[in-house]
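Take a look at the structure set out below.
For chain A:
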Amino acid sequence: MFDHIDPRSPTPIYAQIAARVRIAVASGELATGDPLPSVRALAGTLRVNPATVVQAYRELEHDGVVDMRQGSGTFIATLSPEARGHTREQEARRLVRELLEQAARLAICPLDLRRAIDAELGTRS
Partner candidate 1 sequence: MFGQTLYVQWKWNRDFLAFYTFVAFTAPLIILWVALPHLGLSSARELVRIGGVVGIAIAVISVCAGMTVAWQGYGVDERLGHIYALSLPVTRTRALVMRATTAFALLTLPVIGVWIGSALAAAQVELPANLHSYAGSLAGRALLAAWLAHACMFALRYSAGRRAKIVLFTLAIVVGSLGFATEAVPSARATIVRTAEFLISNPGPFGVFFGRWTLLDV
Partner candidate 2 sequence: MTHAITIDNLSYRAGQHFAIRDLRMRVPNGSVYGFLGPNGSGKTTTLRLLLGMLPPADGTITVLGHEIPRGAHRALARIGYVPERLHLYPMLTVAETMRHHASFYPTWDATEAERLRRTFDLRAEQRVGRLSKGEAGKLMMLLALAVRPELLVLDEPTDGLDPVVRRDVLAALLEYVSAHGATVLVSSHLVHEQERICDWIAVMDGGRLVAEMPMHAFRSGIKRLRIAGPPPLTTPAPFGILARRAGTGREEEWVVRDWRDDMTSWFAAGDASLREVVDLDLEESFVETLRAARDAGGRAA
């Protein structure tokens, strides 16, 4: 699940970790109550700064995706199907936000972008 953390990417590592967890939850790969790796284990496995892992978990906790239980670890929070749907929606918006940022870097205006999206969606359907 955490295989492709890229430290060189402009997206901070903690955000990449958090995104992976969100996607896993949205797709059903992780269910309510499933444990996430301990900070210690994940920092070791990914070979990243433990503070980065803590930051990821904290953000997920803040957004209600996980529960951090002192002493037991971090677990996926109780998410109703509506909440899970909401997570999917959050993830979609996050993807769009990234797209918009990249477009801005290439100085592509939102109008051109929308046209491109419609064109792509048109070809797909």
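The criterion applied here is as follows: a residue touches a chain if its C-beta (ideal position, glycine included) is under 8 Å from a C-beta of that chain, and two chains touch if they have at least 3 such contacts; residues count from 1.
How these were chosen: all candidates are chains of the complex that A comes from, given by their letters.
All values derive from a computational prediction rather than experimental measurement.
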Quiz item: Pick from 1 or 2: which one touches chain A in this complex?
Solution: 2
Quiz item: So in the complex, which bits of chain A are touching candidate 2?
Solution: 7-8, 10, 12-13, 39-41, 43-53, 104-107
